[in-house]
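Take a look at this one; I'll ask things after.
Here the complex is missing one protein chain, while the rest keep their positions.
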Amino acid sequence: MNISGIIGFLAAVGLIVYGCVGGGNPLSNFWDPASVAIVLGGTMGALLVGVPFKVIKNIPRMIGMVFKPKKLVPEKYIESMVEYAKIARTKSLLALEDSANDCKDPFMKSSLLLIVDANDSDRVKEMLDDAIDFMCDRHEENWAVFDKMGGVAPGFGMIGTLVGLINMLANLSGNPDGLGAGMATALITTFYGCIVAHLIATPVSNRLKANHAKEVLCMQIVEEGALAIISGANPRYIQEKLEFMLPKNSGKSKKRKAEGENKDAR
Amino acid sequence: MNISGIIGFLAAVGLIVYGCVGGGNPLSNFWDPASVAIVLGGTMGALLVGVPFKVIKNIPRMIGMVFKPKKLVPEKYIESMVEYAKIARTKSLLALEDSANDCKDPFMKSSLLLIVDANDSDRVKEMLDDAIDFMCDRHEENWAVFDKMGGVAPGFGMIGTLVGLINMLANLSGNPDGLGAGMATALITTFYGCIVAHLIATPVSNRLKANHAKEVLCMQIVEEGALAIISGANPRYIQEKLEFMLPKNSGKSKKRKAEGENKDAR
Amino acid sequence: MNISGIIGFLAAVGLIVYGCVGGGNPLSNFWDPASVAIVLGGTMGALLVGVPFKVIKNIPRMIGMVFKPKKLVPEKYIESMVEYAKIARTKSLLALEDSANDCKDPFMKSSLLLIVDANDSDRVKEMLDDAIDFMCDRHEENWAVFDKMGGVAPGFGMIGTLVGLINMLANLSGNPDGLGAGMATALITTFYGCIVAHLIATPVSNRLKANHAKEVLCMQIVEEGALAIISGANPRYIQEKLEFMLPKNSGKSKKRKAEGENKDAR
Amino acid sequence: MNISGIIGFLAAVGLIVYGCVGGGNPLSNFWDPASVAIVLGGTMGALLVGVPFKVIKNIPRMIGMVFKPKKLVPEKYIESMVEYAKIARTKSLLALEDSANDCKDPFMKSSLLLIVDANDSDRVKEMLDDAIDFMCDRHEENWAVFDKMGGVAPGFGMIGTLVGLINMLANLSGNPDGLGAGMATALITTFYGCIVAHLIATPVSNRLKANHAKEVLCMQIVEEGALAIISGANPRYIQEKLEFMLPKNSGKSKKRKAEGENKDAR
Partner (left out) sequence: MNISGIIGFLAAVGLIVYGCVGGGNPLSNFWDPASVAIVLGGTMGALLVGVPFKVIKNIPRMIGMVFKPKKLVPEKYIESMVEYAKIARTKSLLALEDSANDCKDPFMKSSLLLIVDANDSDRVKEMLDDAIDFMCDRHEENWAVFDKMGGVAPGFGMIGTLVGLINMLANLSGNPDGLGAGMATALITTFYGCIVAHLIATPVSNRLKANHAKEVLCMQIVEEGALAIISGANPRYIQEKLEFMLPKNSGKSKKRKAEGENKDAR
């Protein structure tokens, strides 16, 4: 669970609502069905025209993944790969097959099966690289929808405001008193468009990119580990090498690594 | 047929019209021939000056291709290439010539003819790569027109609004009552410009890019397949290799592939 | 002559003027010398400070080249190079010298002279590549001026509008009736700035880029042809190879090529 | 201490406050809790949704590092590396270990330990390059938060202004006298959003990038120095080589270097 994201989102909604009703204004000032029709209709229409439906239909799942992302602990991936390396060394490459069948992560599973098949290192590298590239393309498609949404929503917000202003001004001579209320209604669409863009589309896109970076890191750990297992490296060396890939512990693990090698060297 | 795109477009138009006439406003509030003249005239003029006519004249065809794109099923391309590989293996490379002449896809046809001519692999690769590159350039020219349209339409919308405001303000002293109506008319051009940009130009450009990506994928399948046929690879291996290029099935096909190789290896 | 560009430009000007005077407004509403001073003065001043004068003074010639571009027919370049290849083959490389002296295109001429001088292929390639690169730099300087103009003109348009508004508002208490006329005048500068940017600067820059792409294509045809002549390739092969470089005929020429090779191969 | 930055920030705040209260206006005109709620709440909410919390919580430390950056004197790094080179040459590589343990800079320390471990040059280069890359990723995450803040704060400023305008206009008929005050309050949010973006987020991001460039330079000096020590280069040559990496003295050091080599060469 992305606790900080949920709290942040709720707090932002709460504070904006507080800003809206502060001073005794009714929240109904900010509700107008025609405005919703223009902003949501226009935005979804523009996305449906421009983006294949198989990507559009991922939108709710993507929003869900922002608040409840996959649990990816790179350290656990390292642990598992080191475990497999030990099995491969003490028993045999073929002994990995049973472990592979118990493995839940599909990428790790196919990597292990590729090792078991005694493929040569270059071929495994090419296939795993391809798999990572395909995942990058798929993920990019997903966040690109939110980038497009963030670009188009304020545009339809402005279109709605223009619609409201044009109607209001056209009726001005007949009903000068309605100017204030009409203009308020007109501005609601721009408000909606900005909220969609700044509170939903852009943050979701940013978080999807951050999640993607973490997932790629885990896959790279699996790939590096698999290649090291094929090359027959010793499990301890594999652990050191993989821990070096963790950005946040780089200082600590590096020191440990250096000392470890120091002892080895004597 | 791009069903979701057509529904999306109609829904967007419907909801925007609903937003316009909601509250009993006549749709005629949003019709002004001078505004149409400025936005469409200016936008087309700027495009005609800046873009060669042979690209401009593709605009209607491109819009058509967004709603009725070429039917490209990468899986069928794989099937065909595997079929051709079988022919090449069981009969001979020359036997491909008859199949090639029955082939409807021009790119696939010329790829097969290149194989038949017993060209070496490097030369075939160079020629097919060039053909794909030229297609990319052509397609980019097409979507770049819509990108430019999306950039220039709001600009002429604003020019039209300025024209309207200047005329209205210049007449203000003589006819203060016309302020509302004049300003409404002035804003119509910005409304038109935004509609052209956000509901037509940008979505069309996005969809052309998505269609292009799919077409390139099919051509790459044909290219990879042709090169594999030349190298004399076995049809089953070619199938596995090409299926690996399909992004959405990558998980499934990869597993199948791994298992297949597993069995082969024993 | 860029017929479509001229028609487009005239039509855009005509429709915008129609939009301006529609409804009986005098065109004089859109004329204000102080506004012209600010927009043109500011834009040219900013360009003169930022861009070397030797580039600035190309502006009128560049605008001319948009409406009357160099006549470049890539097919004719291919024809000529094939002709020269025949001379080189049937007579001798030295026999090209007379042809070269009759050649009007300076790039083609120096390419031929380089062949005649019996330079080795690598050196010719390096020198022709350099010449193409230098042309790219020169052309980029030219269109970059129009990009900068398109960026700066709306800025000075806004500056002029601010000047107008400030003066108008400062005089408001003394002359409240002048508000409308003053604001109309103020908005004229923004109108001028947008017209300069959207109807002149951006389209000219776009067309210069398109012209440039075509010129580069012709030079690449000459270069490829020259290198093929040096390598002693047969004229028919050179023709096929060069025709392959023409984007719009790529489908047709490719088929022809494939068939041609097909026959050759038997 | 970043003296010029602190003075600049205080001067900017002072001059803006002077601009606010100049002409006898009370500073309370610029205080509105609902506006603070919308701008800060929305901005932090959007960041919390879009950026992992472990990066968000660095924000105060990053702002602190802008005003009190790490003291990094590239010249001192050169001095140290030359010192270590002398030890390595006169005593032995192993003698570096004691010096390494006294070293305070963690990157320099691990570099020295890698040398002591008698790793080969390629491996040391790979590991130090990786460490620098990881630091770049970490730093980029940090400044990217401020870039996102600078993009989103004016957006929520505008949202707040829309909220204020909508409420004000909806109440217009009941209280026409409140128009001025209501609009003033509405504009305060845009003011807050612009201040956050232009006075905090963008300058902090720029300075973090500048600090990063300096830190990378120091790490590169250490890396180049370490590699030179491994290759057994003479300390004087190492000093010249490293001094050549200092941009601002490049003129002077280059001359000195040239003269130095001049003498060596005779």
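Read from first to last, the chains carry the letters A, B, C and D; within each, the first residue is number 1.
Operating definition for what follows: contacts are C-beta pairs under 8 Å (C-beta built on N, C-alpha and C of every residue); 3 or more make two chains touch, one makes a residue touch a chain.
Everything numeric in this text was worked out from a predicted model, so none of it was measured.
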Touching the hidden chain, out of D:73, D:94 or D:181, is D:181
Listed residues D:38, D:62 or D:204, member touching the removed chain: D:204
Among C:84, C:143, C:156 or C:191, which residue is in touch with the absent chain? C:156
Could you please point out the chain C residues that touch the chain left off the display? 33-35, 37-38, 40-42, 44-54, 56, 106, 109-110, 113-114, 116-119, 127, 130-131, 134-135, 137-138, 148, 151-152, 155-156, 158-160, 162-163, 165-173, 189
Positions on chain D where the hidden chain makes contact: 3-5, 7-9, 11-16, 18-20, 22-23, 25, 29-30, 66, 177, 179-181, 183-184, 187-188, 190-191, 194-195, 197-199, 202-207, 210, 244, 247-248, 250-251, 254-255, 258-259, 261-262, 265
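By definition in this document, only the chains that are shown with their structure count from here on.
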Can you check how far apart chain B and chain D are, centre to centre, with Cα atoms defining each centre and the answer in Å? 42
Need the CA-centroid distance for the pair chain A / chain B, whole Å please. 26
Which parts of chain B, given as residue numbers and ranges, touch two or more other chains? none
If each chain is a node and each touching pair an edge, is that a line, ring, star, complete or other? line
Mind giving me all the chain pairs that touch? A-B, A-D, B-C
